[in-house]
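Read through the structure below, which is laid out as structure tokens, and then see the notes.
With one protein chain held back, the other chains of the complex are shown just where they sit.
And now, chain A:
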């Protein structure tokens, strides 16, 4: 059993879990706070102490550990992963004919939430005020479906699956209409919804949908539907028993983070994490160039 930590080290390195509350939450390792400790930012010390281990990775989920980084930066990555990694999503819905029972705006809202499998890195952002959209910033999709009566159904059947054809509209009915040179550029990769079995609407004979959709690049901040991943950063909980609570002191290591990233299927999770870190670097660069240009004046 290790000797109990010196008080100072404990305050610096551990978040203490008391019975009713959490103590020592904030980082205090700034220069000048502790005599005898040099807390100035040192890239070499950071590189020496930083470790990253991948625990589990498959095509939709990724779990990894980051050790030696502060909560502020780890949280910045988490926030960016949730809201600021760009994705393609349906933005404009042109409804030419909708005789179904689902209202236009409800249908448009549902269509906007469908994740679209297209690599957002290959597209540009649409310019503000540009109504038409060009081939470098827009994907055009079409949904054209009509429900008819099945003439070969049994006379007394009451199962809609038998009586009607095309009475359930799934996301697999959304087709891609290449514009410009997209057919050459993206010919091989199938652009369309990630999942085929998202139910969009139900129809009855005589009802039809004729819809054209424009899909643009956006980030979750502006467009709440464009969320790429669900991420959960947590430290593992430790169980406590009543008879031991006075003998056991439980603390979490302050700079050890467990990330678990689940992707919606558009981009693999390791690409999402790389993109998120690049977004943070781009933000810093943006302000650095702003500083430079304002110095010039």
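The rule is simple: a contact is a pair of C-beta atoms (placed from the backbone, for glycine too) under 8 Å apart; a residue touches a chain by one contact, two chains touch by 3 or more; residues count from 1.
Definition applied: contacts and distances are computed from a predicted model.
Q: Quick one: find the hidden chain's UniProt protein name among "Bardet-Biedl syndrome 10", "Pop1 N-terminal domain-containing protein", "DNA-directed RNA polymerases I and III subunit RPAC2" or "Protein YIPF".
A: Protein name of the absent chain (UniProt record): "DNA-directed RNA polymerases I and III subunit RPAC2".
Q: Check each of A:149, A:172 or A:286 against the chain that is not shown and name the one that touches it.
A: Only one of A:149, A:172 or A:286 touches the chain omitted from view, namely A:286.
Q: Taking the entire complex into account, which one of A:103, A:175, A:189 or A:274 touches the absent chain?
A: Answering carefully, the residue with contact to the hidden chain is A:274.
Q: Kindly note down the residues of chain A that lie in touch with the hidden chain.
A: Those residues of chain A that touch the unshown chain are 27, 30-32, 39-41, 43, 46-47, 50-54, 57, 64, 66, 69-70, 72-73, 75-77, 79-80, 84, 270, 273-274, 277-278, 280-281, 283-288, 290-291, 294-295.
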